[in-house]
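The structure under discussion appears below in the form of C-alpha cells.
For this depiction, one protein chain was excluded, whereas all remaining protein chains were kept in their positions.
Let's look at chain A:
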Amino acid sequence: MAGELWVAVIVAAAGTLLMRLLPLVWMQRRLAREDGQGGAAAMPRWLGVLGPVMIAAMLGASLVPAAGTLNAWVATIVGGAVTLLVWWRTKSLGWPVVWGVVAFGVVRFLAVTVN
C-alpha cells in the first residue's frame, strides 16, 4: 500500500474515532453542568428519541436478505416471528436469537433441498 493510502486509512480511522468520542465529551460536560438532574433526565428529548429509532432503522435495513429471493424473504419472516415468539416466552437475549437463526436456516435449507 502506497504512503498516501496509509495516510488516508489513518485519517479515516481517526475521524471515525473522533465521531464516536467527541459527542461523549460534549454530553458528559452537559450532564456535569446539569448536576442536579443527572442521568437520562438531563439528556435532550430529541436525543432520547433518536437512540431507539436508530436501532429500529438498523433492524429495518438488516431485514433485507442478501439472497433477495422469495424463499429468503419467507425465511426472514419466519425467523423474525420465531425470534419474537421465543422472546415473548423467555424475555431473554440469547435464546430468541438462536431459535430465530435456526428457523431462518431451516426454511433456507428446505428451499435448497427441494430445488
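By our rule, contacts are C-beta pairs under 8 Å (C-beta built on N, C-alpha and C of every residue); 3 or more make two chains touch, one makes a residue touch a chain; residues count from 1.
In this text, contacts and distances are computed from a predicted model.
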**Report entry** Chain left out of the displayed complex - its UniProt protein name, from "Heme exporter protein D", "Cytochrome c-type biogenesis protein", "DNA polymerase-3 subunit epsilon" or "AzlC family ABC transporter permease"
**Finding:** "AzlC family ABC transporter permease"
Report task. List the residues of chain A that touch the chain left out of this view. Result -> 1, 4-5, 7-13, 15-17, 19-21, 23-28, 31, 38-40, 42-43, 46-67, 72, 75-76, 79-80, 83-84, 87-88, 93-94, 96-98, 100-101, 104-105, 108-109, 112
